[in-house]
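All protein chains of the complex are present and in place, except for one that has been dropped.
And now, chain A:
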Amino acid sequence: MTDAAVVPKKRMSPRKRAALVRYVQYALLLLLVLFIILIADWGEIRRAFLDLDIAGAQFPNVIVIALKNTIIYTACGFAFGLALGLVLALMRLSSVGPYRWISTGIIELFRGLPALVVFLVLGLGYSLAFGKQLPGGNLGTVTLALGLVGGAYMAETIRAGIQAVPKGQYEAARTLGMTHTRAMVTIVLPQAFRVILPPLTNELILLTKDSSLVYILGLSLDEYELTAFGREAMNANANLTPMVTIALCYLLITVPLSIVVRRMEAKSGKAR
């Protein structure tokens, strides 16, 4: 390499080229941000989205009614969905043919339908057809609807989790004299749930958002969850600030859950 200087300068090295491309990207981004800052009407934006008086007026009801109800609806739907999902998963793995067919049918049906359709049928459809609400009123309806939608998804997750537990675990348990049920409850399911905790938590996040569909049932004021609450306040004030408020409330639930999922995934990734 002694006479490298004599050689006519070659094309830029790949590393230099990559660095240049990166600088250009940063510069473009900076220009874009500057442009938006200059062109935006900040006073107007603040008035429409961040009116502190309107935001303040949402408290405490946005927490003690709306956030509380979102959590209740989601928790009830998730609990029912988890139980249903477990039953469907075990039916799917059953040696009894009809159990497998029934469970496959239910799973495919509720995975295939938009959640809104399920809410419409169970809420409006049911009361139109039978002249009364489902038992448990709106809470019963939202539990059933979210549970069916979530349960159908969770069934497949749980089934995969059970199948991921090596067959030898079940056999070792049976060899020790455990019944089928005892072996599943004590040996197989605890190991399965360890694997599927992250996807189940993701499902909880999805259900948190789907719980907003309850608005089509026609809620009384004290049944408002975040979306219904925000919508009402948005209309009343002709302002978007309430929506920003409820958005933050949703994130208050979902972001910690996401962090938990990521932690669990990092941990199980390391364990492997």
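Here is the rule we go by: contacts are C-beta pairs under 8 Å (C-beta built on N, C-alpha and C of every residue); 3 or more make two chains touch, one makes a residue touch a chain; residues count from 1.
Just so it is clear, contacts and distances are computed from a predicted model.
One chain of the complex is hidden; its UniProt record names it "Peptide ABC transporter ATP-binding protein", one of "2Fe-2S ferredoxin-type domain-containing protein", "Isoquinoline 1-oxidoreductase, beta subunit", "Carbon monoxide dehydrogenase medium subunit" or "Peptide ABC transporter ATP-binding protein". Shown as candidates are A:Arg46, A:Arg182 or A:Arg263; the residue that touches the absent chain is A:Arg182.
Interface note: of A:Arg194, A:Lys209 or A:Arg231, the residue touching the hidden chain in the full complex is A:Arg194. Although one chain is not shown, part of chain A still touches it, namely residues 166, 168-169, 171-179, 182, 186-187, 190-191, 194.
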